[in-house]
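As you look at this complex, bear in mind that one protein chain is not there, while each of the others sits in place.
Labels run A, B and C following the written order; every chain starts at residue 1.
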Amino acid sequence: MRIGVLTGGSDCPGLNAALRAIVRKGVQEHGDTFTGFLDGWAGVLDDRTVPLDIPAVRGTLPRGGTILGSSRTDPLAGTGGAGRVKAALAAHELDALIVLGGVNTLTAAARLVDEEGLPCVGVPKTIDNDIQGTDYTIGFDTAVTVATETIDRLHTTAESHKRVLVVEVMGRCSGWIAIHAGLAGGANCVLIPERPFDLDRVCEYVESRFRASYAPIVVVSDSAVPAKGEVDLKGLSGVGEWLGREIERRTGHEARTTVLGHIQRGGTPTPNDRWLATRFGLHAVDAVHDGDWGAMVALHGTDIVRVPLREAVSGTRTVDAARYAENEIFFG
Amino acid sequence: MRIGVLTGGSDCPGLNAALRAIVRKGVQEHGDTFTGFLDGWAGVLDDRTVPLDIPAVRGTLPRGGTILGSSRTDPLAGTGGAGRVKAALAAHELDALIVLGGVNTLTAAARLVDEEGLPCVGVPKTIDNDIQGTDYTIGFDTAVTVATETIDRLHTTAESHKRVLVVEVMGRCSGWIAIHAGLAGGANCVLIPERPFDLDRVCEYVESRFRASYAPIVVVSDSAVPAKGEVDLKGLSGVGEWLGREIERRTGHEARTTVLGHIQRGGTPTPNDRWLATRFGLHAVDAVHDGDWGAMVALHGTDIVRVPLREAVSGTRTVDAARYAENEIFFG
Amino acid sequence: MRIGVLTGGSDCPGLNAALRAIVRKGVQEHGDTFTGFLDGWAGVLDDRTVPLDIPAVRGTLPRGGTILGSSRTDPLAGTGGAGRVKAALAAHELDALIVLGGVNTLTAAARLVDEEGLPCVGVPKTIDNDIQGTDYTIGFDTAVTVATETIDRLHTTAESHKRVLVVEVMGRCSGWIAIHAGLAGGANCVLIPERPFDLDRVCEYVESRFRASYAPIVVVSDSAVPAKGEVDLKGLSGVGEWLGREIERRTGHEARTTVLGHIQRGGTPTPNDRWLATRFGLHAVDAVHDGDWGAMVALHGTDIVRVPLREAVSGTRTVDAARYAENEIFFG
Partner (left out) sequence: MRIGVLTGGSDCPGLNAALRAIVRKGVQEHGDTFTGFLDGWAGVLDDRTVPLDIPAVRGTLPRGGTILGSSRTDPLAGTGGAGRVKAALAAHELDALIVLGGVNTLTAAARLVDEEGLPCVGVPKTIDNDIQGTDYTIGFDTAVTVATETIDRLHTTAESHKRVLVVEVMGRCSGWIAIHAGLAGGANCVLIPERPFDLDRVCEYVESRFRASYAPIVVVSDSAVPAKGEVDLKGLSGVGEWLGREIERRTGHEARTTVLGHIQRGGTPTPNDRWLATRFGLHAVDAVHDGDWGAMVALHGTDIVRVPLREAVSGTRTVDAARYAENEIFFG
């Protein structure tokens, strides 16, 4: 078969591992040929491609980012987008398109399957881990690992100076990185967007930690918000900085904020992410050869399964109350 | 409640994280008191204990090993063992015993529940990941991570000298570490005990890799065996060294063996292992308060559930053919 | 002898390693007893102490921060400070005081020796590496390692999105972390306080890197300033954020800023820092037993030597033009 591949949305570690697995399996088992579209959907619209063969993916397993480049372009945002996608597939005589992306990138794929009958298969990737239908997404384990290593480092400086350290982690609409890294890093409070926070209570945790003669670490998703009152972020880098200032103002304890930012999405993937990405890649090729258009590969336990793309993108996977409560036992 | 705790079998990263979670949840939510038995079942038989309270577990989340010590003592190996276990529980007026261990340690717990009616709850831990009924066990992710980082390092030296590098990893009766680290590390051949290997074929992979102008990495479980012929390990450190010599003898390519050994079970747990161990600990306390004797906490997908200890220890969880085949696509 | 010890200024990795070496050497070789002052000079002024014996320092070699706590208190800032220091030494019948600190902390020690005749010995520590008379200070190697690992991670995300990534590192008055991490991390431009930067030239490097089809990484010390014009940091987290915005505005390329902040000073010290800190600690005890008051231990090549504290703190060690020029070959 002739198969197109693209990586869309924000980059994350593991994309190259998935591309490598796709190409090795397709070429070696089926004699497929692959065309890589550059910079996500943008490369489809503009017909910018690169041939993807085994030499092209050699040595990429441990490399972060994506050799195809990425973008946030939505092919269906303007008029005529669907037609241009069709034209690109036709121009390269492609029998299928494997789309690696987060919710937005996969939503476009789902619509192209449902509305235009295009032969797409999806692979879920995002450090935010907010895609429905799969236990985990490519990139999440690496992001959690980076965030946890950072929290590990900050403990000693918090203790030495008896300071509050606020760590702002990523999570556009979900608190997965925050609760995983918060639990693994031994944070004394974790704030997530799913659960607007009570600033008084945060300050109580801070005070209680100091009373036990320790210094507190507060982990906050960059999309977390307080339950009441407004957050004026003007002139601030984000909610983490705001929170640090408020805690300092209210408790009188010195507070410092660290914003992890892009470190969370760069660099070599963890062994776990390489394993997940590789297996997703292998199974995506199976789905293509089964003609299972509209399927997304997904992790259920230790199995790779397929779920409908349209269901996976119908909403955002968020942290439920029970999971959050597990973290709360360690607050304060 | 008054609860005893022990850690048995080989040590692994994450045990302290589990102990910390058990104590924090029990003390804070239920007002439980905890007695730690030293050195696994040995400490129960000899009545060597230490009080486990919140200060005792502070700061232990990132620390490998176990603050309780461990041993491979089987309490039911001699006569009168069951009686001594009962006596120890009675002496400390314990209402329950939480047992963290691998197959052997948990088998004793299962028998004590079934045969003696003792109030035990199990927590599965082993870097080998060979316990049935759970997706993963405490310590496995760390072992895979250490092994993968080692393979990453060896690639460059293999390339620079055009040598075969054989990496022997742990896995008493299962190839889990080998296939995970082999896949994540980009090994060119992975040999596991579940599947006796064909030495001719291994040599073919080695030759094929050299023909592509690359140097091969062979990952082998320390319990892997050839399909035909005997392995005479006399004077050798293990199957890895034997394999290196055989490959060198047959292919004429220089080969070197690295035996990972105890590095795989030591040191700080990965964020993933801390998360799993912490959640296992929290849910073990729930099982105790539910009086769910004979239950083992287990991971199913992203949920912590309970499975019967007796079923979990009724056999060994091994790598099946389909999973192994996923790795084979990358051989050679 | 009876010896007091304090750690002052910002915390850094390696302080505990130094304390451990001081105590082990003093106790084992000389039968010394040690008194630890809490929170730097503050603990001397307020007479807050903790006994430092071998059990107190066990297991601290790999731990970041300082078990004594730290502060930026200047004992000579108010009136009567010198008297209170003397009184504290007298109260504990101390024969000597070992002071671990950066320029400010050591300046106080130098003055107390010169003006008051107090028996002080200094040990240089600061992630900034800006103390004269020694090749390196405790904490610097760890800070450079953390910064380099971060830059390594950011390369892949820069490439995937064709973005400029600005990394702001610490360096209050010197560019040591920036030039070391910039060189080791393969940065395409490094800006340091010793050399006010030309924004046009920075933008040229950025453009030139993009013309070669790569994405640029710009490393900037948090105290770097442009050669002409004012930097209005109002509402910005620092010069890094300002620089990112300016580059984006001028070149039209998307830019993102990562501020490393406190990660650079926390966590386990590198083997190099443990080695340096341990050796500094051992040699500081020698200086005490030699009665070499006013000496600071220092690294010259692979030797630990002594230099006068007063000379070490007479200015700041900065990056000279030749060293900076070595980095410039890799710009653009």
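The working rule: a residue touches a chain if its C-beta (ideal position, glycine included) is under 8 Å from a C-beta of that chain, and two chains touch if they have at least 3 such contacts.
The shown structure was predicted, so the numbers you read here are calculated from the model rather than taken from an experiment.
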item: Touching partners, among the displayed chains, of the absent chain; value: B, C
item: Residue among B:His161, B:Arg201 or B:Lys228 that touches the chain left out of view; value: B:His161
item: Hidden-chain contact residue, picked from the options B:Gly65, B:Gly81 or B:Pro119; value: B:Gly65
item: Selected residue (touches chain absent from view) among C:Thr157, C:Thr257 or C:Thr270; value: C:Thr270
item: Residue ranges of chain C at the interface with the undisplayed chain; value: 21, 24-25, 28-29, 58, 61-62, 135-136, 141, 144-145, 148-149, 152, 180-181, 183-186, 214, 268, 270-272, 274-275, 278-279, 282, 300-302, 326, 329-330
item: Absent chain, residues of chain B that touch it; value: 10-11, 13, 15, 63-66, 69-71, 146, 149-150, 152-157, 159-162, 165, 234-237, 241, 256-259, 261-263, 265-267
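Simple rule for what comes next: only the chains that are shown with their structure count from here on.
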item: Topology of the chain contact graph, where touching chains are joined (line, ring, star, complete, other); value: line
item: Chain whose Cα centroid lies at the greatest distance from that of chain B; value: C
item: For chain B paired with chain C, centre-to-centre distance based on mean C-alpha positions, whole Å; value: 41
item: Centre-of-Cα separation between chain B and chain A, whole angstrom; value: 29
item: Shared-contact residues (touching 2 or more other chains) in chain C; value: none
